[in-house]
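A single protein chain has been omitted from the complex, and every remaining protein chain is retained in its original position.
Order of writing sets the labels: A, B and C. Residues in every chain begin at 1.
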Amino acid sequence: MTKVTIPIGPQHPLLKEPLSFLVTVEGERVVDSKMRLGYVHRGIERLCQQRTYVQNVHLMERVCGICSHVHTTTYCQGVEALLGLEVPERGLYLRTLLCELERIHSHLLWLGVLAKNMGFDTIFMYAWRYREIALDIMESLSGGRVSHAVNIIGGVRIDMDAAQVEAVLGQLDELDTHITTLLGVIEHEKTFRVRTQNVGLLSPEQVRRYCVVGPVARASDVDVDLRRDAPYSIYDRLDFKVITHADGDVWARTVVRLLECVESTKLCRQILASLPDGPTSTRAPRKVPAGEVVSRSEAPRGEVIYYIRSNGKDKPARVKVRTPTLPSLLALYDQLRDVNVADISVVLSGVDLCIACADR
Amino acid sequence: MARSRPLFYLLPELWHSLVSQPCTVGYPFEPAVLPAGFRGRVVVDPDKCKGCGLCVRDCPAFALELQRESRDKYKLIYYPDRCAYCGQCEISCHADAISLQNDFVHAIPERDTLKVVLVDHDKGRACDVDGEE
Amino acid sequence: MTLISELFALLIFPGFVFLFVAALTFEWIDRRVIARLQGRVGPAWYQPLADFIKLMAKEDVLPSGANKVAAAALPMVALAAVMTAGLYVPVAGRAASYFEGDLIVVLFLLSLPSLAYFLAGWISVGVYSVIGGNRSLLQYFSYEVPFLMALTGPAIFSGTWSITDIVLRQSQTTWTLFVQPLGFLLALVGLIGKLKRDPLDIPKAKSEVIAGPLTEFSGRKLALWHLTMDMQTVVGIFLLVNTFLGGYSFGAALPSVFVFAIKALLVLLALSAASVLYARLRIDQLANLGWRILVPLALVQIAFVIWAGG
Partner (left out) sequence: MNNDAILQSFRDAFPDLDLEITSLPVDEHVIALPADRVHAAVAILVEQFGIYHLSTITGQDRDENLELFYHFWQGHGLTLRTSLPYDAPVIPTVTDLIPGATFYEREVCEMLDVTFEGHANLEPLFLPDNWEGGAPLRKDFVVPPVEGGLDVDKEAAA
């Protein structure tokens, strides 16, 4: 059979962000694939060096459009460690609340994209509609749906009153019922299962080989979660389960992500129940003493790592950002081999690509 | 979880969607609902502004500019096209003079008109955001 | 007088104008229902017409390697086939023409657009078009056999191969649906496959092959293609209503047009519900479904009909 090369991207209905895939197929079977990144490379690591630490908080927010808060959290965490700054408890709690809400928002967004790409528009519409609840909460707290601009070095900019806590708890209940509905549908809907089961398989060995992180790794039975393994912020005081699944296919990833959403709503409730009083931020000096820091945190897609070096000025000498999408992209080569052309869309959406993150 | 038919999971949702209002926001035809802390139009209270320049120094998008002639005579200029609406100026301001309002900034066809004098402390009054001085 | 009434039947009702209006109306109702089920607003009533006019007025571009004559001819052939089929499918008891055996002709004419669709993918040189074309052919073989077999049921049941007579016979006895519910379900699945609607929109799956065979089409040709699809929906639904859903009226209480419209809308709602409830299948899964499940079921159905009738 003759080989045909199908271009997927940089612009393709399947991709929400620019990424170029050249997939060689024989009939309906994929035999080879080539990838090209960099269509949204903005040189953020270089831009950081030209801006002050305060300005960089907002630059880091723009590394990713979906998990913007976790990037500022990791960055601020690193700079605070360099400064030796004690962040007020209330600030840490609110920061973590936003992190968990963002996880729900990111996972539901992903489910919508997956469903859309496999021709299940209803789930796409519903997932995004319920995601709106998470966005509404974040909007009411921070004034922004995606760019929250909540983190500042030394704490958070926002505060909540009792009425807001009450309202958010109500919205979380609503979110819970809807996530349960979605879980029911994906667990029982036959067409969803036949499209996602045994598609995009990754064995635990492959996950380790390619250093894959986050829900993709957890769906392949690799039990890693920085929130539990290296508790930052206040995660050591919270009680939650790390969800893993043994199947390693796209369906397992869906289940893992939705169950993580449920865990996140529980975490939000715990945070709101034990929200301490006090200030939300402390004043940070503008100049950061010379030193280096490695800051990690668990983004919705997995481990985010920041390396920051200061040379004692008000601008960082080097900021290195590694986002969780990059190793997931590397693992795509193996997942795409020998799949059906129709499954390319499911495989590509299954790992939750965030190209803007990967390109920076 | 009990093994039940998939239709029973989706059907209640379908019915609910069918009988309830669509969740589409009809924005241009009806007013948009903005949250309380929405970061929109940048406004400065000229009486409170001391011209310290902290907002200018911290603005990540270089959207603010301070033109100073003397201690009491300065202009705070704002470029809405550069602004990222992050709210850093509001955090940085020690005098609570600058704030982001719960308001949209209107679209403007020409980029050159996007230069707003927020504070002109020679005259001591704030100008409107729409670009006319 | 007969000439005028025949021209009226050909051009106005139940011919071209009626089909055109019904096609756009059905598309609107379908889109609207799906939107409401998904919690959206959906398009305004004039949206399908506006789309059609807009596409007609748009620039027509073809890739340089494509066969220009075939690209122009194929949508017209498909449209003509569907419209001709429409003449033999009675609307509320009125067909433009009928003869013994027109069911076979209609089924044949309704499968022509699928063939034209495949050829459209083949003659436009794009990768996505070719893959989409291949898929549409594979899909054709998967749904067409059970669809044909399912529609043989009513014919055997009524002992005639004319659609008009099948309807007549049903009004004398009972709806075919009640004796062959399985056959109706199979025909419905076959119709979804034929119309390439969700969840069997495999040849034009957007996230996989952009728009399948129609990827390289634009302007007037694309408008004609869309019209063909919409008219095919109408004719297919009318065919199912006529063969399975009984006579025209419940006694004389309701006008036959009204009853017919209600039945057609119910079938349309079933199609909309199917596209909301299920995810798209893969082509090999559809082939499996077609040959391993639908065809045996259809055989059982036919055996049952022959046994019960004989």
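The criterion applied here is as follows: contacts are C-beta pairs under 8 Å (C-beta built on N, C-alpha and C of every residue); 3 or more make two chains touch, one makes a residue touch a chain.
All figures in this text were calculated on a predicted structure; none of them were measured in a lab.
Chemist: Which residue, A:Lys3, A:Lys320 or A:Arg337, contacts the hidden chain when the whole complex is considered?
Modeler: Considering all chains, including the one not shown, the answer is A:Lys320.
Chemist: In the whole complex, not just what's shown, which of A:Ala81, A:Val242 or A:Val262 touches the removed chain?
Modeler: A:Ala81
Chemist: In the complete complex, which positions of chain A touch the hidden chain?
Modeler: Chain A touches the chain not shown through residues 37-38, 41, 43, 45-47, 50-52, 77-78, 81-82, 208-213, 224, 229-230, 232, 291-296, 303, 305, 307, 309, 317-318, 320, 322, 326-327, 329-330, 359-360.
Just so it is clear, only the chains that are shown with their structure count from here on.
Chemist: Mapping chain-to-chain touches, which pattern fits: line, ring, star, complete or other?
Modeler: Chain contacts: complete, every pair touches.
Chemist: Taking the mean of all protein CA atoms as the centre, name the chain whose own CA mean is closest to it.
Modeler: Taking the mean of C-alpha atoms per chain, the most central one is A.
Chemist: Which of the two pairs, B-C or A-B, is linked by more C-beta contacts?
Modeler: Ranking B-C and A-B by C-beta contacts puts A-B first.
Chemist: From the C-alpha centres, identify the chain that is farthest from chain C.
Modeler: It is B whose centre lies farthest from that of chain C.
Chemist: So what's the Cα centroid distance for chain A and chain C, whole Å?
Modeler: 44
Chemist: Would you mind pulling out the distance in Å between where the CA atoms of chain A average out and where those of chain B do?
Modeler: 26
Chemist: Going by the contact rule already set, what residues in chain A reach two or more other chains?
Modeler: Chain A, residues with two or more chain partners: 122, 126, 129, 189.
Chemist: Taking each residue of chain B in turn, which ones touch at least two of the other chains?
Modeler: 10, 14, 23
Chemist: Over in the complex, which chain B residues touch chain A? Could you list them?
Modeler: The contact residues of chain B facing chain A are 1, 3-6, 9-10, 12-14, 23, 35-39, 57-61, 84-88, 91-92, 100.
Chemist: Mind listing the chain B positions that touch chain C in their complex?
Modeler: 7, 10, 14, 17-18, 20, 22-24, 26
Chemist: Within the complex, which stretch of chain A touches chain C?
Modeler: Contact set of chain A toward chain C: 4-7, 12-14, 25, 28, 115-123, 125-126, 129, 189, 191-192, 194-195, 340-345.
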